[in-house]
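My structure is below; once you've seen it, I'll send some questions.
Up next, subunit A:
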Amino acid sequence: MDDSRPIFVQIAEKIENDIIDGTLPEETQVPSTNQFAAFYQINPATAAKGVNVLVDDGILYKKRGIGMFIKEGARAVLIEKRKEQFYEQYVLSMVREAKKLGITQDQLADMIRRGENKE
Partner candidate 1 sequence: MNRTASVVRMHWRNRVFWMGLPGMIMGITFVVNLIIGYFIGQDEPYYTGALCSIFIMVGVTGVMIAAQTFPFAIGFSIRRLDFFLGTAAFAVLVSVAFAAALDILTYVEQQSNGWGVRMHYFHLPWLSDGWAISRFWVFLVGFLHLFFVGFVYASVYRRFGRLGVLSLSAVLFVAGSFGTFLLTYYDQWGALLDFFKPLTSVELFSWAAIPIPLYAAISYGLLRKSVA
Partner candidate 2 sequence: MSVVVETKGLRKAYKDTVAVDNVSLKIAENKIYGLLGRNGAGKTTLMHLMTAQQLPTSGELKVFGENPYENERVLKRTCFIKESQKYPDTFRVKDVLETAADFFPGWDREYAYSLADEFRLPLRRGMKKLSRGMLASVGIIVGIASRAPLTIFDEPYLGLDAVARSLFYDRLMEDYTEHPRTIVLSTHLIDEISKLLEHVILIEGGKLLLDEDADALRGRAIRVSGPAFKVNEFAEGRKTVHRQTLGGLVSAVVIGDGDGGDRERAQRLGLSSETVTLQQLVVHMTNASNANPERKAEI
């Protein structure tokens, strides 16, 4: 946990990442608020806030008396959301930086291809 960003945001992101990479498959139960709190040594109220963000976003739902579960289709929703964030966080700043250095669109596309081959 990084102390320079709200912890509830970081908890929500952790769960999202686990859903996206399949660690937490759809329709399975996520750890309880208290388990999160104990594992990351954070305040349970803060952990609950992170989980509730995902409930509000329709990613998690509550089974009464049992706990929180991942909604069917949650992964697709999250991937869509992440793509949008990817555009805002990486593409926009990349384009801005490219402009500053006088890189053309073709050159940029070329660079992306080169990067992909390397991976």
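The definition used in the following text is that contacts are C-beta pairs under 8 Å (C-beta built on N, C-alpha and C of every residue); 3 or more make two chains touch, one makes a residue touch a chain; residues count from 1.
Selection rule: all candidates are chains of the complex that A comes from, given by their letters.
Note that the coordinates shown come from a computational prediction; the quantities given were computed from them, not determined experimentally.
One candidate from 1 or 2 touches subunit A in this complex, that being 2. Per the touch definition, subunit A reaches candidate 2 in the complex via residues 1, 3-9, 34, 37-38, 40-46, 49, 93, 96.
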